Every structure is written in C-alpha cells, then in structure tokens.
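Reading through the structure tokens given below for one structure.
As you look at this complex, bear in mind that one protein chain is not there, while each of the others sits in place.
Here is chain A:
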Amino acid sequence: MSPELNNDSTDVVDSSVATVEVAPGKVVEQHVVELKQTTARRVGTGAAIILVGLITALVLGMSAGSQSASFDLNGSDPGITVPKFSLPGVGLIVACGIVIILLGVAQIVRGFSKSTLRWVGIATGLLFLVAFLTWAGTEGKQAVQIGSLLQQTLFLATPLILGSMAGLMCEKTGVINVAIEGQMLFGAFAGALFGTIAGSYFGLIAAVVVGCLAGSLLAVFAIKFTVNQVILGVVINAFALGLTGYLYDAMMANDATSTNQPDVFSPIKIPVLGDIPVVGSLLFNQTIITYLMYLIVIVIDVMLLRSRWGLRTRAVGEHPKAADTVGINVLRLRYRNVIIGGGIAGLAGAALTIGSVGQFNKNMTSGQGFIALAALIFGRWTPRGALGAALFFGFASALQTALSLLATPVKIDSNLLQMLPYLATIFAVAGLVGRVRAPAADGEPYVKGD
C-alpha cells in the first residue's frame, strides 16, 4: 500500500495528477479480423438457394409438358407489336435450375458479400420466374402473355405503391401509419362521389383533399394527444369502413347513376416514349393517376436524400430531441408530413375507383392498405425498396390471374397461389434483406422537455 494514498491531506486530486503521456491524437485501435458472415448463416443461405434450384430443376423440370413455350410480349393496345417467340421447354427449365444450384454452391464455398448476396437473391428469383413461366407454357396450347402480365402488374401495384408512399411519409417522421387502409377507403369513396357529380378530375382532387383530412385526423390524435398510434390507426380504419359503408347505403346504393358512376380515366399516351415497343405501351400509355404515382415516387426519393425537407424528416424520425435542439419544429414537420401522406393515400384510393372499376363498393380496399404497409416494411422504409416490394406484390396478384387463364401442366390451386407472395416475403426478409430497421423514433410521440 502506498503511503502516499493514506496521506491525511485532502489535496490528493492535485498530487496524483495522472496525465497519461501519450502522443496526442493517437487513436487506440482494436485489431479487426476480416469481416465475414458466420459460417452457419453462410451455409444456411447457400442451402436455401440450392433448394430453390433443386425445386426448379426437378419439380418443374419433371412435371413440364413436352412442348416449347411461346411468349407474347405485347400487352393490350400495344401500338407497335413485336412478334411472339418461343423458348425450348424442359431444357431451359433445367438450365435455370442448374445455374441457381451453382449460385448456391458458390455461396456455401466462398460466401458472397452482403451487397452481392442481394443481387444473387434477385438473380435466383428471376431465374426461378423464367423457369416457372416457361413451365406454365409447356402445355403449348396458348402463348404466355408476358405483356399483359406486366401491364396488369403495374395496374395492380399502383394503389399499393401510392399506399406505401403514404406510409413512408408518416413513418419517416416518426408517426406509425396503420390507417393507410382507411385513408384509401375515404379517397376511393370521395373519388367516386365527386367524380360522378363534377367530373373525374374533380373527383381526383376531392380524393386527395379527403385523404388529407383523414391524415389530419391521424396527425392530431397521434401528435397532439399522443394516442397510441397503432390503436389509433385501427380505430381510423374501422371509422372509415363504417362511415363510407353508411354513406354508400344512404346515397349510392339507391341512386348509383347520380352518385356512383364516375367516368374512369382513360390512358394518355405520351408522344415518342409511348411508341417504344413493349416498354412504351407498358409505362407510357397510362392514366393520370399512374403518372402522378411516378412523379410522387421520384420526388420523394430525390427529396428525402437531397433536400432540406428530407434531411429534417429523417432527423425527426430518428431523434426528434436532437432535431429540436437545432431549432427544428418537430411537431409542425410531423403534421405536415402526416397530412401529405394522407393525401397520397387518398390518391391511392382514387386509383381503385376512378382509376379502375368506375364505382365505389363497400370495403373495396379489402386489405390493400395493409399490403402497402407490408411493402413499406419489406422495402426497408426506403422509396425504392417500397416501390420494388409493391411491384412484387402486384406481380404476384397478376400472375395468379394469368395462370388461372393458362392451361398449366399441373393445375395449381388458386388459394395456394395467393399465398405465394407472402411466403416469398417471409423468406426474402429473413434470408436476403437482413435486419429490417424502422426509423428509431417511429411511433414515439414527442413531448418537449421530456
């Protein structure tokens, strides 16, 4: 024991000054072993990919018909057509399967880096899809209608994409939006009603305005009264369902011609771009709602990363207190984003009525708001990811219709098909996307001075 430490003087703080004599600025570093995934995960992912490959080569390959499959890339109203073409059946399917298996083997042996693995996953999916569509066409009776399949995909995905953008606007600033479904329903209703009374364009505006109102409802209760946002969302959905259902019975059911028969938007062909074969008729011969969807996705994507609004939005969604300490008005920004989000959800609803069937029905959203929410999560709260996920869901639904029209070698039960996208989602999220991380302050109300 050092005598110095038992010294009675109370002045030890100074006498034991313990300046560590190290060159200033010298950073003490830990040694880093090469960054690698754990073996279990590497092998597991690889095995899963091989399994997909085996299913492709064996199950699809064996059960395929003997014909070669023919494909038609032209959608409806194609403008310039491209000729149909056919691909060898079994050979192609087996080849796809083998490539997938090789990818899986490579993953087990070397382990792809995280970013490459994403592409490997996408490649696996695409190869499987090619094999599957070929398989579906090997009975040889009809051509596989790729063109209209894609057209249908975009058509079905449009409300989902808009819905997920509505969710994104809210959740990026830290407000959970489970009410997309209800907001869409309001939008769909308003679109049909006002579209009938004053014309489709007016209906479109009304849908957005009503969506904004529904958004304000969410905003006021979530932000001002700090109500639990998930419960609030459920309540708003129930409210939307009840109110639109009541109004439908009271007005539309008896008098459809004057309240529930809006003109449906017709496609507008964009000059030049619309004339490109296949792509033109698919992307650039669309209704105003689809064009607005393009615009919204692009604007949100660019603004979120590059603009002042985007920076502040991300900051508020992650760490509202930090944003507050640099003078950002957290609540005002949240209000604004949640209300705009509501407007976008309203537009998504309009896509279901004046952008589609031309009339409102009770509960016509039938869960699409929740699928949009799933797309947002699947897409990891990024605009591009959500877009991709929504397209994927849209594709799955479109595929279901396409397959039921085709004589596939083995009849597939449509209920089973309906399950497919969700099954795929679970696998994709677990295996390929990795950890999904919501904005840190998502769902947490902000109270000053807390």
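Note that a residue touches a chain if its C-beta (ideal position, glycine included) is under 8 Å from a C-beta of that chain, and two chains touch if they have at least 3 such contacts; residues count from 1.
The criterion applied here is as follows: contacts and distances are computed from a predicted model.
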Handout entry: Listed names "NADH-quinone oxidoreductase", "Rieske (2Fe-2S) protein", "Formate dehydrogenase major subunit" or "ABC transporter", with the criterion being the UniProt name of the chain not displayed
Key = "ABC transporter"
Practice task
Would you indicate which residue among A:Leu87, A:Leu213 or A:Ile328 is in contact with the undisplayed chain?
Solution key: A:Ile328
Practice task
Check the options A:Ser76, A:Gln142, A:Ser258 or A:Ser307 and report the residue that touches the missing chain.
Solution key: A:Ser307
Problem - Residues of chain A in contact with the chain not shown - result: 1-2, 4-14, 16-26, 28-36, 38, 306-312, 314-315, 318-319, 321-329, 440, 448-450
